[in-house]
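Written out below as structure tokens is the structure these notes cover.
Every protein chain but one is kept in place in this view of the complex.
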Amino acid sequence: MPFYLEVIVCVSLLIGSVFLLIGSYGLVRLPDIYMRLHSPTKASTLGITGILIASMVFQSHLKGFLSIQELLITLFLLITAPVAANMIAKTALHQRIKSLDKTQNQELMEVIRDRETPSTPKDPT
Amino acid sequence: MLSWTIIIVAVCICVALILNLWRLLKGPTISDRILALDTMYINAIALILLYGIYVKSALYFEAAVLIAMLGFVSTAALCKYLLRGDIIE
């Protein structure tokens, strides 16, 4: 394997694993469910993209032609990650899970669960 | 160089999986557990692809695709069940 390909594979593997680790660390560290939602949807998506790029480069070298099938998983995860996050947020709101005390605009949570419009609509500026 | 990187990355992903497992066991709410499972399947895809690089085989791609699809569907089904008490309306 040529040296520059090995460097590309190693660097993207390391970047990917660092982001995956940060995503899981945030899942443990952040204090409430609504904040925890952020770390897997964002950090883990980027992390898996890094690993998939590494896999793509490596498999292309192994087979001797450009193998871009790993892009399918990346695209699939990019489309489904926000949907899954949205559904988990809905579930948490539906179960009336309390958010952190310092959360701003907590009065909105009731409104969001009932899918109403906010009672005092702020003027969008 | 690659063999060392694979070991380091595998350790990182395994630590991430253990952190997910901790959140899965501790909860405190059911939404947290679903979120932990959701993160876990993403980490599992990463581990399987890494193993594919390690043994120099392309076969593991299919397994990764299957995990990605089943993981999303199960997250959606669990959330739907908790939201409505029913999966298919």
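Should a chain be cited, it is by its letter among A and B, assigned in written order, with residues numbered from 1 in that chain.
Criterion: a residue touches a chain if its C-beta (ideal position, glycine included) is under 8 Å from a C-beta of that chain, and two chains touch if they have at least 3 such contacts.
By definition in this document, contacts and distances are computed from a predicted model.
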Statement: Given "GLPGLI family protein", "Na+/H+ antiporter subunit E", "Sigma-70 family RNA polymerase sigma factor" or "Cysteine desulfurase", the protein name in the UniProt record of the chain not shown would be "Na+/H+ antiporter subunit E"
Task: Touching the hidden chain in the full complex, which residues of chain A are there? Just list them.
output: 19, 22-23, 25-26, 29-32, 34-35, 37-39, 41-43, 45-46, 67-69, 71-72, 78-79, 81-83, 85-86, 89-90, 93, 99-100, 102-106, 108-109, 111-113, 115-118, 121-122, 124-125
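Methods note: only the chains that are shown with their structure count from here on.
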Task: Please give the residue numbers of chain A that touch chain B in the complex, ascending.
output: 1, 6-7, 9-10, 13-14, 16-18, 20-21, 23-25, 27-28, 33, 36-37, 40, 44-45, 47-48, 51-52, 54-55, 58-59, 62-63, 67, 69-70, 72-73, 76-77, 80, 83-84, 87-88, 90-92, 94-95, 97
Task: Note which residues of chain B are touching chain A in the complex, please.
output: 1-2, 5-6, 8-9, 12-13, 15-17, 19-20, 22-23, 29-32, 34-36, 38-39, 42-43, 45-46, 49-50, 52-53, 56, 58, 61, 64-65, 68-69, 72, 75-76, 79-80, 82-83
